[in-house]
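Presented below is the structure to which this report refers.
Just one protein chain is left out here, and the rest sit where they should.
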Amino acid sequence: MLTVQNLYASYGAITALHGVSLEVAEGEIVALLGINGAGKSTTLKSITGVLRPVRGSITFLGEEIANKSPESTVKKGISLVPEGRDIFGSLTVEENLRLGAFANRDRARYKTDLDEMFQLFPILKERFHQAGGLLSGGEQQMLAIARALMSRPKLLMLDEPSLGLSPTMTDQIFELISGLHERGTTILLVEQNAERALEIVDRAYLLTTGSLEFSGTPDELRRKVDIASVYFGGEDDDHCEVQL
Amino acid sequence: MIDLEFIINTVSLGSLYALLSLGLVFVYGILKLVNFAYGEYIMVAGYAMHVIGQNRGIPWYVTMAIAVLLAAAVSYATELVAFRPVRTKSLTALIVTSFAVSVFLQNVVLITISPRSRAVPLPAFFSQTLTLGTATIPVRNLVIIGTTIVLLIGLTFVMKKTVLGIAMRAAADKFTTTRLMGVPANLVISATFIISGLLAGVVAIFWVGRSASVDPLIGAAPLLIAFIATVMGGMHSLVGAVIGGFVYGLLFNILSIMLPATMISYRDAFMFMIVILFLLFRPEGIWRGGYTEERVG
Partner (left out) sequence: MRLPEKISALLKRRSTLFLLLVPLIAVGFVLQAVGTPLILNIYTYFCVNLMIVLALQMFMGNSGILAWTHVAWVGIGAYASGILSMAPMVKSLGVPNMYPHLVELQLPVVPAILLGGVVAAIVAAIIGWPLMRLSNAVGVITLFATLIVVHVVMTQWDNVTNGPRTFFGLQEFTRLPQALVGAILVLLLAHWYRESSLGLRLRAARDDRFAAMAIGVSVVQVRYVAFVLSALIAGIGGGVWAHFITSFSPKAFYITETFLLLTMLVIGGQGSISGAFTGTALVTVAREVLRQVESGMNNSGMFSFEVYGLTELVMAVLMVIVLIWRPSGIIGGQEITWPLLKRKNRPDDGPGTDVVEPA
């Protein structure tokens, strides 16, 4: 469904991605793991078109989408739940969701989609007329996911959905993500919480300092790579090049 | 001193200033650009009324409608030609561009029409007055208040109930995230410039209506007022702009009454000094919007 090949991206003079390649097949749930600064968010930004890659190709459903604008990638069926949730704080929950449905404006579909979201996230029905900024962190995360789902994405990308959430809330969110996957949504999940992510994904990619370190099933990853050393810099020096 | 006349005149002045600031803050909210060409949209509408008004056969409301639409069209055109290509670059480049656009438009009318001021024909009710008890009130002031009420209700509807309005509010908060919802950046920005131009056009009718004439520099004063009122009200929300407009109108009328005759020519200096002092203590303005301007040290 999504194929990224040999992707290079940079912020000014600093190159953040050195030839990253990855693939997500239809119906899969795939994790992209790595520490801060490894290039996870940069990869997502390049896919959505927020950041223009220096070179490399990104194809989605057989179509080249590198260098496309963010608004057009959404229309093609890729939806992102941004890091830090990025709820529109001054807009109500309703308005947030209406914007989420901007890409497919269809009154009837909007109503059914909205009902579906209320089933998935009952809390959003309660808070429907409140400003997004007044919601708790977990509720905001739910709203961000619901907002992304309103465009009926073929591929849902989540950037650090558990960031800043309490352990119970994190559990709920992960449960929800695997629930979405079971319903047939294709998911690309970026997480720092590698252990939790590995519990629910089919495959995982590990990024270090802008290039791919490993890819495979969660079991393979656990066997071949000492995950703790990746995150905390164990004996293996190769993994300790923490970028500033 | 504070009688019906004062109240109605102040509310009417405040209404005009509210519309004025609203037009400026629409663009500022999204691009963070203080559009120095904003006053020139008012000038364009004024000249449209002058030119079309030459032809006595055209009814005044048609003239005014064309003037308002022309202001919106010029606002949109400047966005397309000048602002769009520099938009992603530095903010200074954007501000200087708006300055250049302002100079350009001024000099276009300077060359093609005249550096001197020109008469603008107006319908009779613009100069009539109404007597309410002891108060004598210009009809124009009542029209301003009415127009402002209608426009504010209309704009509230657009911003709250239409998807485009919601997208515009969202874009003022988080531009990139709004695009990630599938909202085209150009659509939102063009829409704000068009609304800003429409408001400038409406303001132009009443602004020009006070002196019944128009000159190439007519945009400078309304720009300043919009600028200051907006900052005072709070640059980050439309509500703040409206409040700022009314507060400015009130402050202006109070200073006009209170200042001794010898100091009246310094009125603007007093206004701006009050504004500066106010901003020092409350940089975010009267109405706190989505986020606040930081103050270092």
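By letter and in written order, the chains are A and B; residue numbering begins at 1 in each of them.
The rule we apply is simple: contacts are C-beta pairs under 8 Å (C-beta built on N, C-alpha and C of every residue); 3 or more make two chains touch, one makes a residue touch a chain.
Predicted, not measured: the structure shown is a model, and the values here were computed from it.
Which candidate, B:Ile7, B:Val103, B:Ile153 or B:Met258, sits in contact with the chain we can't see?
B:Val103
Using the touch definition up top, pick the residue from B:Met181, B:Ile228 or B:Ala241 that touches the left-out chain.
Of all options in B:Met181, B:Ile228 or B:Ala241, contact with the hidden chain holds for B:Ile228.
Of the residues B:Val51, B:Leu69, B:Ala82 or B:Ala212, which one touches the chain left out of the display?
B:Ala82
Footprint of the hidden chain on subunit B, which residues?
Missing-chain contacts on subunit B: residues 28, 31-34, 82, 85-97, 99-101, 103-104, 106-108, 110-111, 115, 175-176, 179, 185, 189, 220, 224, 227-228, 231, 235, 265-266, 268-269, 272-273, 275-276, 279-280, 283-284, 293-297.
What we mean here is this: only the chains that are shown with their structure count from here on.
Taking each chain's centre as its mean C-alpha position, how far apart are subunit A and subunit B in Å?
Chain centroid spacing, subunit A to subunit B, equals 42 Å.
Give the list of subunit B residues in touch with subunit A in this complex.
163, 166-167, 169-170, 173-174, 176-185, 237, 289-290
With touch defined as at the start, can you tell me which subunit A residues reach subunit B in the complex?
48, 50, 69-71, 74-75, 79-80, 82, 86, 88-91, 95, 98-100, 102-103, 105, 147, 151
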